[in-house]
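A single protein chain has been omitted; all remaining protein chains appear in their positions.
Let's look at subunit A:
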Amino acid sequence: MATVAEQWVLVEMVQALYEAPAYHLILEGILILWIIRLLFSKTYKLQERSDLTLKEKEELIEEWQPEPLVPPVSKDHPALNYNIVSGPPSHNIVVNGKECINFASFNFLGLLDNPRLKAAALASLKKYGVGTCGPRGFYGTFDVHLDLEDRLAKFMKTEEAIIYSYGFATIASAIPAYSKRGDIVFVDKAACFAIQKGLQASRSDIKVFNHNDMDDLERLLKEQEIEDQKNPRKARVTRRFIIVEGLYMNTGTVCPLPELVKLKYKYKARIFLEESLSFGVLGEHGRGVTEHFGISIDDIDLISANMENSLASIGGFCCGRSFVIDHQRLSGQGYCFSASLPPLLAAAAIEALNIMEENPGIFAVLKEKCKRIHKALQGIPGLKVVGESISPALHLQLEETTGCRERDVKLLQEIVTQCMDRGIALTQARYLEKEEKYLPPPRVMEIYRCIGEPRAQVEEPLRGSLGKTQKSTWSQSTMQTWSTRLGSGRLFWQ
């Protein structure tokens, strides 16, 4: 019976075939042929079509001349000639065996040589050893790290903070954690190199606005708004960020934060504030540029700073809302994939925070000193001061350049050497010339510190040392002026 049933079905099917309309059969035939074609089609990658013949490939290989792995570099490249510092770089720094006044360390609050910090670090060293030997997720989290995060969050009055073990990597990891391909970032032209690297890693669309120019930023934001209206679906999934620094390293100016917050709410972008130079400097209690302008910290989405300046430690931190900061615990590359901060440095940072909280008066002293020195440096012939009066890090730039960057750099290097001979340690601001997006002109960097002790008279010799800038060789008269100025000026710290 089974076979008869099968035959019955088979015959029915054959009957159906005869009675089916022609188009139907043709369609099914095509489909079956297509299946066979698909089964036998070859796998190929989309981009791998190279239209070069074998001969052309050989020719190209013949023509190619390899570049040297290490490009030739001149003998007097600054990276090859170190200035060796012996001893701790506090108020005075011993460079190449010569003791100078230190104008080249980012030691804004003078905490580098502080005995309390040293004691805290030593106690931590005795307790934990030197390093942590592990990233945060892999047995590298110690109680000092959690303590420091807690203290920083409380100090900045945010919900949470996260610690990185290297200051440069802080902002360079924070930006790509939030901003991905297709997102739009509006960044200031004078952004520091760490921000530039973070932007490069994020693969987002970068829109650069002129330094501290809110009209330019508004223009860019408006253009973006118009683009968004053309494609609202895409706009809904695009994130927009504005990245600024509190106190710019490259220009010594403060960002106009109130206008930025207004623009943020108007155009629905998120602000990332990089406060490396302004943390522990600006504001009544040292909380940075938000306190300086009186803006609520909840208006800023992410604050990132490094602890290598005011806190005299190493590493960096980001602080903000828990919702924002927690994301970095899995997505911050510098957090997940680098060993955590050595506990002795974390303990030193906690002690530095203690000092900052106990004497909020030091910020006013620092501000006053900055203003004084800024005023005193005005009017040096040939050099102009780049930076605001409240900025502890200023640049001295040649008023008129010689036209060639190398000659400028050489001239400034002579100035620095002369100052060093007279006992003042300055440094040239160094840039990776080929890597910077908007290379600043060559300048000499000066950094002031809050002494916390009776005032120092340094303006005279400083002016004297710097007053010798000339475009050509130095004249006799100027050399005489220097020596008189040096002789008349008294130099004492503390």
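Observations on the model:
By definition in this document, contacts are C-beta pairs under 8 Å (C-beta built on N, C-alpha and C of every residue); 3 or more make two chains touch, one makes a residue touch a chain; residues count from 1.
By our rule, contacts and distances are computed from a predicted model.
Protein name for the hidden chain, per its UniProt entry and selected from "ORMDL sphingolipid biosynthesis regulator 1", "NCBP1 protein", "Glutaredoxin-C9" or "Glutamyl-tRNA(Gln) amidotransferase subunit A, mitochondrial": "ORMDL sphingolipid biosynthesis regulator 1".
Checked against the full complex, the one of A:S90, A:T141, A:N210 or A:S331 touching the unshown chain is A:S331.
Residue-wise, the contact with the chain that is not shown comes from A:G182, picked out of A:P78, A:G134 or A:G182.
From the options A:S41, A:S74 or A:Q229, the residue with contact to the unseen chain in the full assembly is A:S41. One of A:R203, A:K222, A:R405 or A:R430 touches the chain omitted from the figure, and that residue is A:R203.
Residue-level contact of subunit A with the missing chain is found at 4, 8, 11-13, 15-16, 19-20, 24, 28, 31-32, 34-35, 38-39, 41-46, 176, 180-182, 201-203, 237, 330-331.
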